[in-house]
Every structure is written in C-alpha cells, then in structure tokens.
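Note that one protein chain is taken out, while the other chains of the complex remain in position.
Coming up: chain A.
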Amino acid sequence: MAEASEPIVRIRNLSKAYRRGAQIIPVLTGINFDIARGEFVALMGPSGSGKSTLLNLIAGIDSADEGSIQVADVEITTLGESDLASWRAGSVGFIFQFYNLIPVLTAFENVELPLLLTHLNRRERREHVEAVLDVVGLADRMDHYPSQLSGGQQQRVAIARAIVTDPEILVADEPTGDLDRVSAEEILQLMDRLVREFGKTVVMVTHDPRAAEKAHIIRHLEKGELSVT
C-alpha cells in the first residue's frame, strides 16, 4: 500500500541539534522517513530521544537545521513564519498530552478557534463545530468549560479542535499520557476511527506499548536515528 500511493509525509536527511552555550546537542541526525496517506504511525523511543522534536518538525512548529520535509507535496522547511502559520491552520491537526484547551473558552469556542482563521461565516462555523463534537461524542457538552470536563472529555474536545478544519494529517504527542486506562482506550479508539472512517493520517508519539499496538506501524527513535520494528 505504501508503494501504491504517494507518501503524505516525506522526510529526507533531516537533522536537528540544540545549542546550549558552546555545547551542541545533536537530536536528529539524517532522518529519512516516509508516511503513507491513511497510515497510523506510532513513534516510540526513550525519553530525550527526540520524538517530540521530530513530531514538531513534521507539524511545522519547529525548524530543522538540515534536510527536507514534504507534507502533501509542500516543502515546509523553506516556508517563512507567516506562511507556515497559515499552512498549519489548514493542513495539520494537533493533539497534545495536556489537551491545551483555552480555559476561558467553552468546548464549543475551543473547537471553533481554528475556524476563526477561515472565511467561514458564523452559521457555517457552528455547523462544523457541532458536527465534529458529534463525532467525538460531546455534542451535549458544548457549553461546558474545560474545568467542567474530565481529562478524557477534554482530550476529545482537543481532538474535535484538531479535526474541525479537516486536515489530512494529525499529530499527537503522548495523547494518552495523562489519562487513566479507560479514557486512554477511548481516545485510541477515536483516533483509530479517524484513520479508518475519515481517512486521516495520524502520527502519534507514545511511551505506552498498549497505545502503540493500535497503530499500523511502530517506529523507534534512538540516538537520533529511526528504526523499524
């Protein structure tokens, strides 16, 4: 299948190092990595191995030192900050470990956020938001604030926010890291459904082998290099 269709993510010779004063800490060294459309990929590896760094690079919220990253045929390493922001708004959905909902906004308003950057009018935005909240099973919690929701529910709101602009690719950094077993299972099932039913491509960083099992492909990152299991 990977050969049949063009990969949606195409990473070539990607390197990234952090500088701490005079010290240079190489994190990624010459990574090559393709992800096919509709794939569910789990990224594993020890703490500090650079999983989040790689994910951030794919999602266009960090900049590489060297190499190329193409996402749906867009070379994102050469985009300027403003273009990159616009690209992110339409092309990637983010799911964070700590949900990152805005506490002063309701579930509805949080999900609506990415749509404020589009040309949709109020009524269209409402339709979109209600539709995705329905997908994550929280249509009845629209007016609740994050503090009034459980961790699992908050993460589902965050997933609704990630898919509301209908991006092809979703990135998730330890999306179940802060949840109990039952909630984690629900979140994983939801992500699985997004892949199967809605054809999304998901890249998920996780420590949890049970979570990784849900993925089609597991890649290990160690000492700056990727390996297949």
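The rule is simple: a residue touches a chain if its C-beta (ideal position, glycine included) is under 8 Å from a C-beta of that chain, and two chains touch if they have at least 3 such contacts; residues count from 1.
Note that in this section contacts and distances are computed from a predicted model.
Name of the non-displayed chain as stated in its UniProt record, restricted to "Succinate dehydrogenase", "Cytochrome b", "Molybdopterin synthase sulfur carrier subunit" or "FtsX-like permease family protein": "FtsX-like permease family protein".
From the set A:47, A:82 or A:121, the residue in touch with the chain omitted from the display is A:82, counting the whole complex. In the complete assembly, the contact with the undisplayed chain comes from A:105, out of A:105, A:120 or A:217. From the options A:7, A:67 or A:114, the residue with contact to the unseen chain in the full assembly is A:114. Residues touching the missing chain, restricted to chain A, are 53, 56, 59, 61-62, 81-82, 85-86, 88-90, 94, 96-98, 100, 102-105, 113-114, 116-117, 161, 178 (touch as defined at the top).
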